[in-house]
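Here the complex is missing one protein chain, while the rest keep their positions.
Naming follows writing order (A and B), and every chain is counted from residue 1.
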Amino acid sequence: MLHEFSYVIPREKKEILTLLKNLKGKARVLAGGTDLMVDIRAGKEKPEIIVDVKGIEDFQGVAFDAKGSLAIGSTTTCRQLMQNKILRQKFPIIVDAAGRIGSPQLRNRATIGGNICTASPCADLGTALLALNAEVEVASIDGVRTLPLREFYIGVKKTQLREFEIVQRIIIPNNMAGAKYGMEKLKRIKGHDLALASVVMIKTESVLRVAIGSCAPTPIALKEFPADVQLKMICEEARKMIDPIDDIRASKDFRAFMVQEFVERLFKKLQ
Amino acid sequence: MKIKVKVNGKEYFKDVSGNKTLLRFIREDIGLTGTKEGCGAGECGACTVILNGETVNSCLVLAAEADGGDIETIEGESENGKLSKLQEAFQKHHGVQCGFCTPGMIMSIKALLKKNPKPTEHEIKEAIEGNFCRCTGYKQIIEAVRAATGQLKRQEELRHV
Partner (left out) sequence: MFENIPDDRLKVVGKGVERIDTIEKLTGSALYAGDLVFPGMLYGKIKRSPHAKAKIKKIDVSKAEKLLGVHAVLTGHELDYRMGLYLVDKYILAKGVVRHFGEAVAAVAAESLVIAQKALDLIEVQYEVLEPVLDPVTALNKNAPLVHPDLGKYDYVQAVFSPVPGTNVANHTKLRKGDVEKGFEEADVVIEREYTNPNVQHVPMETHVCIGQWQVNDRITIHTSAQSPFTVRNLFAHSFKIPHNNIHVVIPYVGGGFGGKAGIHLEPLACCLSRKAGGRPVKLQATREEEFSLLPCRSGLVYRIKTGVKKSGKIIAQKMTMYWDAGAYADYAVNVTRASGYSACGPYEIPNAWVDAYTVYTNKPFGTAYRGFGHVEFSWGIERHMDLAAKSIKMSPLEFRRLNALKPGSVSLTGEKITPDTGNVVKCMDAVAKSIKYGSLTPAEKAREAKTGMKIGKSVVALHKAPAMPPFTGTVVVLKMNEDGSVTANFTLTEIGAGTYTSVAQIIAEALRFPIGKVKLPIENDTDHDPYDWQTVASKGLLLSGNAGILAALDLLAKAYDMAGQILRAGTCDLDHDEDKVFIKHHPDRFVTFKQMAVGYAYPDGNAVGGPLIGVGRYIAQGLSNLDKETGQGNPALDWTYGAHGLIVEVHPKTGEYNVIKVASAFDVGKAINPVSVRGQAIGGMLQGLGTAMCEGYIYDKEGRLLNPSFTDNKIPTSLDLPEEVESFVVETAQIDGPFGARGVGEHSMIAVCGALGNAVQNACGADLTHMPIRQEDVWRALNSKVVVGKKQ
């Protein structure tokens, strides 16, 4: 890296939270590095110190908590998500979404926490987690707060995360376990690409949830539908809620069209 | 800061700055230039090495992050002055043209074969999807891997009309 910075790897949660509070924005948290390193190289980020978060046990692991919700440590990599038995059995949409991110090398490093904090509107995992109605557990030296992922995202690559806070765990509500799922991602090539438009659809016995990526400043979740909702309603809601743009990757018309197409395909798949 | 790493089985104890990437570290501090920089941004895979058993784009990993780690590069593929079975298959099936993507490509394949000794054509394609090759069109690379794993039933050939 041509930009100079120093590197620390705290081993205790308290240590890292204190560090972040004291450094007042001069630090960046490093998990997988697949976004941060790219941004530093491009001159978009110029931290004085990199704080490696991979040494903190509290941010690792995938396990059910006392309430029966699934808690995923923020530094869990895509590879670990894809190989995790609980996810494969109960939350396979996460396995699917993680498998669509980048290349094998990137998946070995990119983390679920990183994906959420980068908050790209195209985020594959982020979109899937919205469909699952996930919550984000945010830690700071002042304590822990939990908020819905949809509130965590506030704009293009912007989240509620303050510079002394860290995403600790991602919580998936227990009613989403075992849900039927489907994901469609529009790309320019069959190789790795970010989503030009994406749709995730989850169906339990009682609800049907849809999240859409790359068609708004953030990934968005449509309102929750009853499981027996008609396709027409979902299409209409999707049409209303998306706000795609024209850019060098795709036009807004095409994105809007493909969202409708994906909604239809996934709906049929989940019948 | 001081880091201790194992590279191709040999231990090294080196002083690195916080911003040194693993790629630069391997090329400059360890002196192994086989691993290449193709884009510096984690897209092309020319810098692929195996870190603690998994492939990574070393241009996006800091040397400091590899402290205590076990790194495998292309230089460790041949043993005792002899080409590995995989390298021999690449030789025979012309899996190499300009050679710039080859070190990273071999590492991705090596990691694949450790987990999956008899990959299908599709599994090979998925494993090397993050290794760009502009020369070969990938086909002869895939055939080399199939041959190295004893799976190449019929060698596809140039047909003379």
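One rule holds in what follows: contacts are C-beta pairs under 8 Å (C-beta built on N, C-alpha and C of every residue); 3 or more make two chains touch, one makes a residue touch a chain.
Everything numeric in this text was worked out from a predicted model, so none of it was measured.
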item: Among the chains presented, those that the missing one touches; value: A, B
item: Positions on subunit B where the hidden chain makes contact; value: 27, 32-41, 43-44, 46, 73-75, 77-78, 83, 87, 90-94, 96-103, 106, 124-126, 128-142, 156-161
item: Residue numbers in subunit A that touch the chain omitted from display; value: 2, 4, 186, 188-194, 248-251, 254, 257-258, 261
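The rule is simple: only the chains that are shown with their structure count from here on.
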item: Between subunit A and subunit B, centroid-to-centroid distance (C-alpha), Å; value: 29
item: Contact set on subunit B toward subunit A in their complex; value: 1, 17-21, 40-43, 45, 48, 54-57, 59-62, 64-65, 67, 108, 126-127, 129-131
item: Residues of subunit A touching subunit B in the complex; value: 1-7, 9, 30, 33-34, 37-38, 41-42, 49-50, 52, 54, 79, 102-106, 108-109, 191-192
